[in-house]
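The complex appears here minus one protein chain, its other protein chains still in place.
Up next, chain A:
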Amino acid sequence: MKKILIIDDALTVRMYHKQLMEQLGFVVEEAVNGLEALEKIQDFQPDACLVDVNMPKMDGYRFIKELRNDEALRHIPCIMISTEAEQHDKEKAYAAGANFYIVKPAKVDELQNISRLIAGAA
(Lines give C-alpha, C1' and ligand atoms only; values in the text may rest on other atoms or scores of the structure.)
Protein backbone atom coordinates (compact mmCIF):
# COMPACT_ATOMS: atom_id res chain seq x y z
CA MET A 1 0.00 0.00 0.00
CA LYS A 2 1.42 3.37 -1.01
CA LYS A 3 1.82 6.16 1.48
CA ILE A 4 1.39 9.88 1.01
CA LEU A 5 2.10 12.78 3.35
CA ILE A 6 -0.28 15.74 3.12
CA ILE A 7 1.21 18.99 4.33
CA ASP A 8 -1.19 21.89 4.65
CA ASP A 9 -2.11 24.25 7.46
CA ALA A 10 -5.77 24.42 6.48
CA LEU A 11 -7.83 21.69 8.08
CA THR A 12 -10.46 21.81 5.36
CA VAL A 13 -7.95 21.36 2.61
CA ARG A 14 -6.26 18.53 4.47
CA MET A 15 -9.57 16.75 4.93
CA TYR A 16 -10.42 17.21 1.30
CA HIS A 17 -7.10 15.96 0.04
CA LYS A 18 -7.14 13.12 2.52
CA GLN A 19 -10.50 11.98 1.20
CA LEU A 20 -9.24 12.09 -2.35
CA MET A 21 -6.08 10.19 -1.47
CA GLU A 22 -7.91 7.57 0.53
CA GLN A 23 -10.18 6.98 -2.42
CA LEU A 24 -7.04 5.92 -4.22
CA GLY A 25 -6.15 3.56 -1.43
CA PHE A 26 -3.29 5.61 -0.05
CA VAL A 27 -2.22 5.50 3.56
CA VAL A 28 -2.35 9.13 4.55
CA GLU A 29 -0.40 11.06 7.16
CA GLU A 30 -0.96 14.74 7.76
CA ALA A 31 1.25 17.59 8.88
CA VAL A 32 0.26 21.18 9.50
CA ASN A 33 3.53 22.78 8.46
CA GLY A 34 6.94 22.00 7.04
CA LEU A 35 8.49 21.57 10.44
CA GLU A 36 5.99 18.98 11.56
CA ALA A 37 6.29 17.31 8.18
CA LEU A 38 10.05 16.95 8.59
CA GLU A 39 9.49 15.28 11.94
CA LYS A 40 6.84 12.91 10.65
CA ILE A 41 8.45 12.01 7.36
CA GLN A 42 11.30 10.13 9.05
CA ASP A 43 9.04 7.46 10.44
CA PHE A 44 6.35 7.60 7.82
CA GLN A 45 8.61 7.21 4.78
CA PRO A 46 5.93 8.24 2.26
CA ASP A 47 6.04 7.48 -1.45
CA ALA A 48 5.16 11.10 -2.17
CA CYS A 49 4.27 14.39 -0.47
CA LEU A 50 1.49 16.85 -1.24
CA VAL A 51 2.88 20.19 -0.15
CA ASP A 52 1.06 23.48 0.37
CA VAL A 53 3.07 26.67 -0.15
CA ASN A 54 1.90 29.10 2.48
CA MET A 55 2.23 27.72 5.96
CA PRO A 56 3.28 29.04 9.35
CA LYS A 57 6.65 28.11 10.87
CA MET A 58 8.02 26.53 7.73
CA ASP A 59 6.58 27.04 4.27
CA GLY A 60 6.46 24.57 1.42
CA TYR A 61 9.53 25.88 -0.39
CA ARG A 62 11.69 25.59 2.71
CA PHE A 63 10.33 22.14 3.45
CA ILE A 64 11.19 20.79 0.02
CA LYS A 65 14.64 22.40 0.12
CA GLU A 66 15.33 20.81 3.50
CA LEU A 67 14.05 17.49 2.23
CA ARG A 68 16.29 17.60 -0.82
CA ASN A 69 19.28 18.13 1.46
CA ASP A 70 18.56 15.07 3.53
CA GLU A 71 20.53 12.08 2.28
CA ALA A 72 17.97 9.55 3.44
CA LEU A 73 14.86 11.34 2.25
CA ARG A 74 15.85 13.47 -0.70
CA HIS A 75 14.49 11.10 -3.31
CA ILE A 76 10.87 11.43 -2.17
CA PRO A 77 8.80 13.08 -4.91
CA CYS A 78 6.89 16.20 -3.94
CA ILE A 79 3.78 17.68 -5.52
CA MET A 80 3.33 21.32 -4.71
CA ILE A 81 -0.21 22.65 -4.46
CA SER A 82 -0.75 26.37 -4.41
CA THR A 83 -3.41 28.95 -5.08
CA GLU A 84 -0.95 30.92 -7.18
CA ALA A 85 -1.19 30.19 -10.87
CA GLU A 86 1.57 32.49 -12.08
CA GLN A 87 4.47 31.16 -14.05
CA HIS A 88 7.04 32.52 -11.63
CA ASP A 89 5.38 30.73 -8.71
CA LYS A 90 5.75 27.52 -10.61
CA GLU A 91 9.35 28.20 -11.45
CA LYS A 92 10.02 28.92 -7.82
CA ALA A 93 8.46 25.62 -6.83
CA TYR A 94 10.53 23.67 -9.32
CA ALA A 95 13.64 25.55 -8.28
CA ALA A 96 12.96 24.50 -4.70
CA GLY A 97 12.81 20.89 -5.81
CA ALA A 98 9.15 20.14 -6.40
CA ASN A 99 8.39 17.47 -8.99
CA PHE A 100 4.99 18.75 -10.02
CA TYR A 101 2.89 21.82 -9.51
CA ILE A 102 -0.89 21.87 -9.16
CA VAL A 103 -2.99 24.99 -8.84
CA LYS A 104 -5.45 25.02 -5.95
CA PRO A 105 -8.33 24.30 -5.75
CA ALA A 106 -7.12 21.30 -7.64
CA LYS A 107 -9.30 19.48 -10.07
CA VAL A 108 -10.14 16.09 -8.67
CA ASP A 109 -8.96 14.03 -11.61
CA GLU A 110 -5.76 16.01 -11.99
CA LEU A 111 -4.86 15.72 -8.33
CA GLN A 112 -5.75 12.05 -8.14
CA ASN A 113 -4.07 10.99 -11.35
CA ILE A 114 -0.92 12.97 -10.74
CA SER A 115 -0.60 11.77 -7.15
CA ARG A 116 -1.27 8.21 -8.12
CA LEU A 117 1.34 8.22 -10.87
CA ILE A 118 3.97 10.13 -8.96
CA ALA A 119 3.63 7.90 -5.92
CA GLY A 120 3.71 4.85 -8.19
CA ALA A 121 0.36 3.47 -7.07
CA ALA A 122 -1.08 1.12 -9.64
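The working rule: contacts are C-beta pairs under 8 Å (C-beta built on N, C-alpha and C of every residue); 3 or more make two chains touch, one makes a residue touch a chain; residues count from 1.
As a convention for this text, contacts and distances are computed from a predicted model.
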"Chemotaxis protein CheA", "Aspartyl-tRNA(Asn)/glutamyl-tRNA(Gln) amidotransferase subunit A", "Carbon monoxide dehydrogenase" or "Energy-coupling factor transporter ATP-binding protein EcfA2" - which is the UniProt name of the missing chain: "Chemotaxis protein CheA"
Listed residues A:7, A:28, A:41 or A:58, member touching the removed chain: A:28
Residue numbers in chain A that touch the chain omitted from display: 1, 9-13, 15-16, 18-19, 22-30, 47-48, 54-56, 65, 67-70, 74-78, 83, 85-88, 90-91, 94-95, 97, 99-105, 107-110, 113-114, 116-122
